[in-house]
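For reference, the structure is listed below as structure tokens.
Note that one protein chain is taken out, while the other chains of the complex remain in position.
What follows is subunit A.
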Amino acid sequence: MSAPAMGTTKTAHSDVAPKKKRGPGALATAYLVIYNVVMTAGWLVIAVGLVRAYLARGSYHGLYYSIEKPLKFFQTGALLEVLHCAVGIVPSSVVLTGFQVLSRVFLTWAVTHSVREVQNEDSVLLFVSAWTITEIIRYSFYTFSLLNHLPYLIKWARYTFFLVLYPMGVTGELLTVYAALPYVQKTGLYSVTLPNKYNFSFDYHTFLILTMVSYIPLFPQLYFHMMRQRKKVLCHVEEYKTE
């Protein structure tokens, strides 16, 4: 889901068995290191932005505006990760990565950006903070893995923080979509009605409801997958020490 899925798609990416590192070539590795460093920095900027805004305003409300631009930039930039899988420099499934990134981008642009009225909601802060912490850990995890110097703390964080961050993010996302519903229905946002010459109709309001419903089967699957990965990675750490 769009929630802090801590590398659900990237579990193949050099964590469980770093010894079978047939990975990308030198140039690709250099590029990926730069990419992951830039993304880590980007999400750190968002984190710092949130903290500074909170300290300046003295309240949790309306913090979205202070990090709106870097959030859009760096979250959208994650689309490159789909390309990485497609090209083969990252050993993850294109479909899975695509699905994850697309759902994040969907929430950023098609919900939060498009429906101005929800931008003040606290649920936005909830998922943005969940995403921020997750991404900082995830991208630094990849950076260190690529450089073959993965501190256990980062690995532990990646496979532990999700236990709280994932439900937190999902809650924030669902509440935000729910908050957007009345405005979408009132304005007919992104909706097409009959009759028209292409004989097609689309009700964005219903689509959003279906999206919310889809969390029910999807979220538990991804969550338990991460829990299984956690057991595999953290409990066999003696065999796979990369330090």
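What we mean here is this: contacts are C-beta pairs under 8 Å (C-beta built on N, C-alpha and C of every residue); 3 or more make two chains touch, one makes a residue touch a chain; residues count from 1.
Assume contacts and distances are computed from a predicted model.
Enquirer: One chain isn't displayed here; going by UniProt, is it "phenylalanine--tRNA ligase", "Very-long-chain enoyl-CoA reductase", "Trafficking protein particle complex subunit" or "F-actin-capping protein subunit alpha"?
Expert: Matching the unshown chain against "phenylalanine--tRNA ligase", "Very-long-chain enoyl-CoA reductase", "Trafficking protein particle complex subunit" or "F-actin-capping protein subunit alpha" yields "Very-long-chain enoyl-CoA reductase".
Enquirer: Would you mind spotting which of A:25, A:58 or A:195 touches the chain that isn't drawn?
Expert: Checking each option in A:25, A:58 or A:195, the one touching the absent chain turns out to be A:195.
Enquirer: Considering the whole complex, not just the chains shown, which residues of subunit A touch the missing one?
Expert: Contacting residues on subunit A, toward the hidden partner: 194-201.
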